[in-house]
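Missing here is one protein chain; the remaining ones are kept as they sit in the complex.
Our next item is subunit A:
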Amino acid sequence: MAMDGGAAAVLREAHRLTGHTDRVWSLAWNPSPGAGAGPVLASCGGDKAVRIWKRAADGAWQCSDVLEDTHNRTVRSCAWSPDGKLLATASFDSTTAIWEYSGGDFECVATLEGHENEVKSVSWSASGSLLATCSRDKSVWIWEMQPGNEYECVSVQQGHTQDVKMVQWHPILDVLVSVSYDNSIRVWADDGDDEWHCVQTLTEANNCGHSSTVWALSFNQKGDRMVTCSDDHTLKIWDTSADLSQPKTSDNQESWRHLSTLTGYHNRTIFSAHWSSEDIIASGAGDDAICLFAEDKSSMVEGPSYRLILKKEKAHDMDINCVRWCPQDPRMLASASDDGTVKLWELRGNALD
């Protein structure tokens, strides 16, 4: 890109946000904060609270809200609806809370119950009408939003054999992906009659999958690529261009497939990965480092390969639990850590050539 000349890529720490009194587990940028509003970031953690961060006129980031006294255990995950008006929070108290956000205030308008154990993750579908949750009870639940802040559970899926770590909807299709302590990645779709099924399972045995807990996943913007990260210290890239939302027929045997494994970059568990709209993959790990990767377009090998753009050692004082690119500013990355802080990073220089 011309604006960055030929300078090497650098990840510069721009802001350090303090306030959480325990580890910070998860981050979520509001995808639609509203006309004229700047970026809005939600963070949640072991202190049972959710913090909302906004940038003031002078450029400093401030905590504008603390949502607490609703969950009585760790808040493990948070997610915004596509229209930015709702925030879902998943907790170790076995519940998922839904908060209505009107630009200034938050009101808890629903509580989703049913999981037997800690809820690990929550995700909104691209249409905003479906919500997915997953838990240590090995199940994945799919909820449909109804009028009047009601949520109907439309499916309870039991395919995983262990703790389910994360759920994430495809950015375009109503296809859901779950990743688990059982080392597998499962893909779920509706067969057209409101019956949800596992349509593909990616494991070490037959799909070049991970050899230990899979912690997180992220799609690229178009939804034809996915990255997963694991306790096996690797990131894997998958071709997800096949449309699994269509019922399978005898002549339609397409499936998702493994493209590449990124190994040797992190020496502890990789807890988070996120794919930016500029096609840069960020990863955060238990080695306290952030890595950035991009596809190596000069490579002559068959199939795509990915190269390290940079590794930011000691990005935090402790494990990094979540990395998320800002949707309004694709050069801004947020990270969350066991050290109780959230950091905002600016990516500068030439990252893509």
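By definition in this document, contacts are C-beta pairs under 8 Å (C-beta built on N, C-alpha and C of every residue); 3 or more make two chains touch, one makes a residue touch a chain; residues count from 1.
Operating definition for what follows: contacts and distances are computed from a predicted model.
Taking the options "Exosome complex exonuclease RRP41A", "Translin-associated protein X", "Expressed protein" or "Putative Fam96B" in turn, only "Expressed protein" matches the UniProt protein name of the chain that is not displayed.
Residue A:46 is the one among A:33, A:46, A:84 or A:284 that touches the chain not shown. For the chain left out of this panel, the touching residue among A:65, A:118 or A:190 is A:118. From the options A:30, A:74, A:123 or A:200, the residue with contact to the unseen chain in the full assembly is A:74.
Only one of the listed residues, A:85, A:268 or A:331, touches the absent chain: A:268. Mapped onto subunit A, contacts with the missing chain fall at residues 23, 46, 73-74, 76, 92, 117-118, 120, 136, 163, 165, 181, 212-213, 231, 268, 286, 288, 317-319, 338-339.
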